[in-house]
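Just one protein chain is left out here, and the rest sit where they should.
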Amino acid sequence: MTARPGSTVVLDHVGVTFAGAGTHTEAVADVTQSVPAGCFVSVIGPSGCGKSTLLDVVGGLLRPSRGRVLVDGTEVTGPRRDTAMVFQEDSTLHWRTVLENVAFGLEVARVPKARRYERAQHFVDLVGLRGFERHRPRQLSGGMKQRVAIARALALEPRLLLMDEPFGALDQQTRMLLAGELLRIWQGTGASVLFVTHDIHEAAYLADQVWVLSHRPAVVKEVVNVDLGRPRPTEVMLEPRFHELTDHLWQLLRVEAQKALAGEARPG
Amino acid sequence: MSAAARRAWVAAGRAGVVMLVLLTWAAASRLTDLVPGLGPTLDTLVDGFRDGWLEAGLAATTKAVAVGFGWAVLLGFPLGYLLGRSRVFGELFDPLVAGLFAVPRIIFYPILLSWFGVGMLAESTMAALSALFPIAVMTTAAVREVARGPLPKLAASLNLNEAQQLLKIYLPAIAPTLMVALRIGFSVALIAAIIAEFFAARAGLGLLAARAYALLDLPRMFAVVLLIVTIGFAGNLALWMAERRLSPDGG
Partner (left out) sequence: MRMARPGEPRPVHARLVRWLLFAATLAVLEVCARAGMFDPLALPAPAQILSALLRLARGEEFYTDLGRTMVTVVAAFGIGVVGGLPVGVVFWKLPLLGDVFEPYLVTMYALPTLVFYPILLAVMGLGPAPIITIASVMALIPIALNTMVALRSIPPMLPKLGRSVGCSTAQLYRKVLVPAATPLAVPGLRLGFAYAVIGTVAMEFILAVSGLGFRAGYHYRYFDVPEMYAEVLVIGVLAVLFNALFGVLERRIRRDML
């Protein structure tokens, strides 16, 4: 596989306000931050803080109300061919087989059929679904469906991968297993990653840096550099440094979560 | 748009549709002699009730629909429930019920006429026969849906007997579907009665419409049709609103 360098992402004073029924909800206040090429960035924050909104903006699914996002120096105005997304909810197309699901992005990009399926097969193998090519999503477990979604994203050979709590709906063992595999696969791609999660262990284990977002409207409260080295076996989670990092993240998150609770408790 | 504003728009739109229909009618009556105006039609309607002929027709149709619909409900629910709950009955009679559900039941009317003769009995039997199958089929489907879910396990764990299962588990669980079945059953019973009256009857709104057509008494024909539409619409709308209220996601 050709490892092209990952994209550089620059968020320049990005803000998002949802106009509702006579009310305005500010989801993202003002985020200025960048993802260096080939960097794995985890984004954590209290629930409902606008993490996913931020990801939708970078993916070109949502136009920011203020500011702009630059990928490799060009402003994002819509979904980009070299950006791929993986979502928390089941995003498999239930009428397609596993192989056809993985080939979906390539099909939309009008890659010729033979090459499309050859590439899809490669990524089916890579995510460990060999033998399930002809299965339909309803025959698969939740973890396998997310593997399909990851393979579909990777098959586009993206330079930027946006993952919105991809393991959020899975059980703990499956999450850890898939996180380990994601690292193994990602290291071969060179892609930059923005990975939204609410799990601080997952965030620290995967990332080069962790952005801790504040309670809504979101700002980046702190960027924590994860100095754990690569390649990174799962045993790293037993090291004292890992615990220091996750403790620190937990403290940051706790303050924000308490603010969120207090905000919800306020009447009106 | 806020929810309240949206509701207001929808209500206004619904009223607008009625206005549009009335305007189209008014325009059509100007364009052709085949369509009488709104005024003459309403006059005929009022006259019809004052002179009594419309009331007699209305009474006959209402009776046929009420009796037929009543029998359809009384027989359709138990039949549907039995088919849904009993495996043996289900296996044996599913294709029969599904098949009869697909057959336009009105074709049985000549047979009913030759059994019972022209009159109320044939008509109400026709209405009952028409409404029976939708009610039974929908009940069966709803019962099976419940049976596939977690509730039978709950019932078993509580040691409920058959009657308790019916009253405490199945009936409440399928109530929303039963409302849909009632609405469809009512509509179908009404149509069946009207068509039956068009074909052969001694009294009823369908007969009045057919007669008015034969005599080319257009205001009278329109008045009768307007009355039938209003009955069907009002009954249907009332049942539809009750159904929305009962449905899990609220009205």
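For clarity, chains are labelled A and B in written order, and residue numbers in each chain start from 1.
By our rule, a residue touches a chain if its C-beta (ideal position, glycine included) is under 8 Å from a C-beta of that chain, and two chains touch if they have at least 3 such contacts.
It should be emphasised that the depicted structure is a prediction, and the values quoted were computed from it without experimental measurement.
Enquirer: Give the labels of the shown chains that the missing chain contacts, considering the complete complex.
Expert: A, B
Enquirer: Identify the residue among B:23, B:74 or B:92 that touches the chain left out of the display.
Expert: Of the listed residues, the one touching the omitted chain is B:92.
Enquirer: Which listed residue, B:45, B:73 or B:190, touches the chain dropped from view?
Expert: B:190
Enquirer: Which one, B:45, B:146 or B:212, makes contact with the chain that was left out?
Expert: Of these options, the touching residue for the absent chain is B:212.
Enquirer: On subunit A, where is the contact patch with the chain that was removed from view?
Expert: Residues 59, 61, 78-81, 84-85, 87, 89-91, 93-95, 104-105, 107-109, 138, 152, 156 of subunit A touch the chain absent from view.
Enquirer: Identify the residues of subunit B touching the omitted chain, counting contacts across the whole complex.
Expert: Given the touch definition above, subunit B has residues 6, 9-10, 13-14, 16-17, 32, 34-35, 87, 90-92, 95-96, 98-99, 101-104, 106-111, 113-115, 184, 187-188, 190-191, 194-195, 198-199, 206, 209-210, 212-213, 216, 218, 221-222, 225, 228-229, 232-233, 236-237, 240 touching the missing chain.
Just so we're on the same page, only the chains that are shown with their structure count from here on.
Enquirer: Compute the distance, rounded to whole Å, between the mean C-alpha positions of subunit A and subunit B.
Expert: Distance between chain centres: 53 Å.
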